[in-house]
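Missing here is one protein chain; the remaining ones are kept as they sit in the complex.
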Amino acid sequence: MKGSVGPVLAILAVLVAVWYAAAVPMNVKEVLTQAERDGAVIEPGSAAERRDVGRWALVFSNVENLGATWSSERSRLPAPHQVVAELWKSTWVEETTGRRGIVRSGSLSNRSLVYHGGVTLGATALGFVIGALAGVLLAVGIVYSRVMDMSVMPWAIISQTIPIVALAPMIIVVLYSIGLPGLFAKAVISAYLSFFPVVVGMVKGLRAPDHMQLDLMRTYSASKSDTFWKLRLPASVPYLFASLKIGIAASLVGAIVGELPVQRGGLGARMLGGSYYGQTEQIWAALFVAALMAAFLVWFIGWLERRTLRAMGVQA
Amino acid sequence: MKCVTARSLDLTFQTNDGPVHALKDVNLEIGKGEFVSFIGPSGCGKTTFLRCIAGLEQPTGGEISVNGMTPDAARKARAYGYVFQAAGLYPWRTIGGNIKLPLEIMGFSKAEQNARVTRVLELVDLAGFEKKFPWQLSGGMQQRASIARALAFDADILLMDEPFGALDEIVRDHLNEQLLALWARTEKTIGFVTHSIPEAVYLSTKIVVMSPRPGRITDVIDSPLPKERPLDIRDSPEFIEIAHRVRDGLRAGHIDE
Partner (left out) sequence: MTLVIAALVIWAAAWALNVRLAARGQGLLVPLIFGLTIIVVWQLLVRGLGVDKVILPAPTEVAVTFWENLPILWADFVQTILKGALGGYIMGVIAALVVAVLVDRYGFLQRGLMPIANFMAALPIVGVAPIMVMWFGFDWQSKAAVVVIMVFFPMLVNTVAGLADTTAMQRDLMRTYGASYLQTLFRLRLPAALPFIFNGLKIAATLSLVGAIVAEFFGSPTVGLGFRINASLGQLSLDMVWAVIVVAALAGSLFYGLLTLAERALTFWHPSQRSQRH
């Protein structure tokens, strides 16, 4: 991917420009209503009439009153710099100067994205580790037991085709009602979302050695465990990491969705809260933190993959 | 009338390890109706030269003309059909569909397409396989179908880049025989890249011996063998003599290094 830095930056610049341009018509109605209240002359003259006019028409007939579309408090689409400002405000500023911030109170503020991001990250990580370990174990069972293979594998594959995340709210509510802590309930969802991709990928990986390689092990009279540790497991590593990347992204989605039914912190709760109270900037900021977290988690798995492969002597 | 004329043709590839002289000062004329083989070790530029004729590579120096035109113009005038090392048939099309591919692109009518498919399949002895898919055929049959595909639009020149290289000896002998019969019937000009000495001698009216670093022509041998060539001609003294000369040419190219 050498030589793609320039084009990527160019495309990103275009996206930001489109974002700014879109913010004008998206926010025009609210901004004009506010401007009218402040005494400006708006064309057409009442909010009721404006409701029936297209956004672009409003933009062109009120060019001099558009200033606030990039700075409005309650915008439908906040401009990029507003989102960045919100991000800054709800992380660094909140923690260093806020009444509940870590500097003044000694613990992370429950109004800061550092805290909510941490809540989500904890559930994601715990669930992912459980789900991945269980997935690898089941895959080993499937590869070595014909009954398990034939009984479980078709269901594991079918489970990939159905939206199992629909179970999330129910699991949360049930686990809450029997008194399990929220972190654990969310981790359960993260775990089962990452579980199935890991099972399917790992089974594929453990079966990756071809007949010739397996026959070679047989000519050495290798035991089952020798074949597993010296052939199947090393051969499965690339498949394992590919499915771990899918699994950790799914774990994060699971944790976020798991935070929706019971509002006790986390990025999902921030998004839903922002949606209730019309705080668009809050939604966008939470979304950006979730995106950064996903990018970091996938990068982290990729980093582990590169290190592991290098340790195994593969030219990555 | 010369079919292909190359004058002091040069082609240099720029690579990370410095320039590679794929072709240097290549001069050659191919007459209409000739069967010309290019033979030499890998890296001698025989495939590159064939690709220059086809306009798939741009020479960096010298001149090359095909039927009195530039290779690009000749390609657009459908002057040649090209047969690659592998059959390269599209797996999602039937044998008939594959042969129709160039005809569709060149805008032949549906009726004409069907007539031509039937005709060229007979030429390569594959009549009746029109509705089969490539992966249902053996390697030799696939390669014959790819020759039929190159014949379908009636180009005067057939360029073949080691077309039988991946096939086993028995199939290869059989296809060589068929190719000669086809050449006799259609009177096409054929450029044929190979690294097998018996194949080159058996098929050609002219054998071009090439050697590498830089890629160049070291010998051009006009074959005295008759046009009618049964397989056992390979045991005749004339055949063996030409084969010797080709081998000497190839060896000379190596000693140069």
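Lettered A and B in written order, each chain numbered from 1.
Keep this in mind: a residue touches a chain if its C-beta (ideal position, glycine included) is under 8 Å from a C-beta of that chain, and two chains touch if they have at least 3 such contacts.
Quick caveat, the model's predicted, so the values are computed rather than measured.
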{"item": "Which residue of A:54, A:154 or A:181 touches the chain not shown here", "value": "A:154"}
{"item": "Selected residue (touches chain absent from view) among A:53, A:68 or A:287", "value": "A:287"}
{"item": "Touch criterion as defined above, residue of B:32, B:78, B:174 or B:234 at the omitted chain", "value": "B:78"}
{"item": "Candidates A:40, A:137 or A:173 - the one touching the absent chain", "value": "A:173"}
{"item": "Interface with the unshown chain - residue positions in chain B", "value": "54-56, 75-76, 78, 80-82, 84-86, 88, 90-92, 101-102, 104-106, 133, 135"}
{"item": "Touching residues (missing chain, whole complex) on chain A", "value": "1, 3-4, 6-8, 10-12, 26, 76-77, 146-147, 149-155, 158, 160-163, 165-167, 169-170, 173-174, 177-178, 245, 249, 252-253, 256-257, 260-261, 267, 271-272, 274-275, 278, 280, 283-284, 286-287, 290-291, 294-295, 298"}
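The criterion applied here is as follows: only the chains that are shown with their structure count from here on.
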{"item": "Inter-chain centre distance, chain A versus chain B - centres from mean C-alpha coordinates, in Å", "value": "56"}
